[in-house]
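One structure, as structure tokens, below. Some questions next.
Up next is chain A:
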Amino acid sequence: MKQTNFFGLVLFFASLVIISLFVASGAIQAKEPVKIGAIIPITGTSEVEGQDMSRGLQIALDEINTAGGVLGRSLEVIVEDTETRPKSGLDAVHKLIDINKVPVILGGYFSSVSLPTGNYSNSQGVVQLTWSTSPALRKVGPFFFGICGTDELMAANTVKFAIEDARAKRFGIIVDNSAYGLGVLEFSKREIKKAGGEIVAEVKYEREKADYRPELQRVFAQKPEVVVGTLIGKDARTIFKQAYELGLKPQSGWYLSWISLATAPSIPETVEGVKGLIGRLKGKAANRFNEMYQEKYGAPPQTVWGHYIYDAVWLTALAINFANSPEPKAIKDALFKVAPVYRGVSGGGDKTFNADGMQKYEVYQRMVCKNGKLVIYQK
Partner candidate 1 sequence: MGVLYFFVYLMIMANVYGILSLSLNFQAGVGGMSNFGHVAFFCIGAYTSTLLVMLCHVHFLVGILGAFIASGLFAFLISIPTRRLKADYWAITTLGAGEIVRLFFLNESWISTGHYSGGPFGIRGIPRPWESIIPGNIYPFFYLFLTLLFLGLTYFILQRLINGPFGRVLKAIREDDDLPLSLGKNIHEFRVKTMVIGGAFAGIAGGLLVHYTTYVDPFFFMPMETFIVWAMIMVGGIGNNRGALIGTLIIQLLYYSTRFLKDYLPIEAQLLASLRMISIGILIVVVMLFLQEGLVKEKKRLY
Partner candidate 2 sequence: MLVVEDVHKSFGAIKALDGVSLSVEQGTIAGLIGPNGSGKTTLFNIISGFYEKDAGNIRLNGKSIDGLDPFRIARMGLVRTFQVAKAPAKLTILENLLLAAKNQMGEKVLDNFLKPREIFRKEKENLNKALDIAEIIKLKRFKNEYAGNLSGGQKKLLSLGRVLMANPDIFLLDEPTAGVNPVLTLELVDVIVDIRKNLNKTFLIIEHDMNVIWHLCDLVNVLVAGSNLTKGRPEEIQKDERVLEAYLSGSKST
């Protein structure tokens, strides 16, 4: 009796899956719109960032479809939640590729998600555009594109900026304890040593904590002249707020790589005068995006990730139209062609890819935060 129970249950659930799979795959055959996939951390550790991603996606999609869509059809994005869990991210990508048969996948905000998913999409010949920031992404493969700078040369340039601007000798470094953060840490240290500077504090902070006062105290304990590094998202907001309340400020100021990652989510008063670098500035599209976002959702974006997914959707749409085909191979080739002429809203706006499919920078723009807005820095 126990036996039948057990096998009955197994059979029941097995048949449930198979039926649902066939139903799902059958429904996809009727192809009206061009469908692409997106994996977004809607829930889990990165859900704050994920919300902006969902909204940025929607803004781009609305724009593209009112402008006539792609290939004369409308563009549709199947959004899957990664729960900020690598395994769920893999589940999502397998579903998108195996069942929905999408040619392009957007996303993988977190390198723990984008690397394994990238491995799979690349092996299946599906294009993936990610805004994850790990330097390890470069080696994934030809179908894998990065649209957020993973270029640690920027870290070296940030240190140069601090040296030239403030004649700094004593450095504090604070970075996000992530692949990108460690890259920044390594390159900053190398550059500081080359210039004969002294590193008085080196802090890696853990994500999603409510209290960064101990970390801040460590950074400022030996009174650094400048603090370099990178801060990201809602944690940047907490860090700047707590630094402001504790009255902790480097004598000659903050110099941050990818400054917009840190300043966009923060309270304006707390980031006044923070300096840093972004990629080559190209147009003023970022402000246009912010206005659209404000208009649609009644509040400004809290992180910059909406900007990145917006660019990813647009690049994909342009590439599909340029290639005149929804085939991954053609889209992959077309992406290299459309990126240099596209004016983006994320980073500095320049989205040109290098041969690895990563972002390519010839110039870094020095910026400073004034009244909550990033403006070009002039001494």
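Candidates were picked such that all candidates are chains of the complex that A comes from, given by their letters.
Some observations on this one:
Just so it is clear, a contact is a pair of C-beta atoms (placed from the backbone, for glycine too) under 8 Å apart; a residue touches a chain by one contact, two chains touch by 3 or more; residues count from 1.
Since the model is a prediction, treat every value here as computed from it, not as a measurement.
Of the numbered options 1 or 2, all belong to the same complex as chain A, but only candidate 1 touches it. Across the interface of their complex, candidate 1 is touched by residues 2, 5-6, 9-10, 13, 16-18, 20-25, 27, 40, 42-45, 51, 54, 78-81, 83, 85-88, 90-92, 94-95, 97-99, 101, 110-112, 115-116, 119, 123, 134-136, 139, 177-179, 181-183, 204 of chain A.
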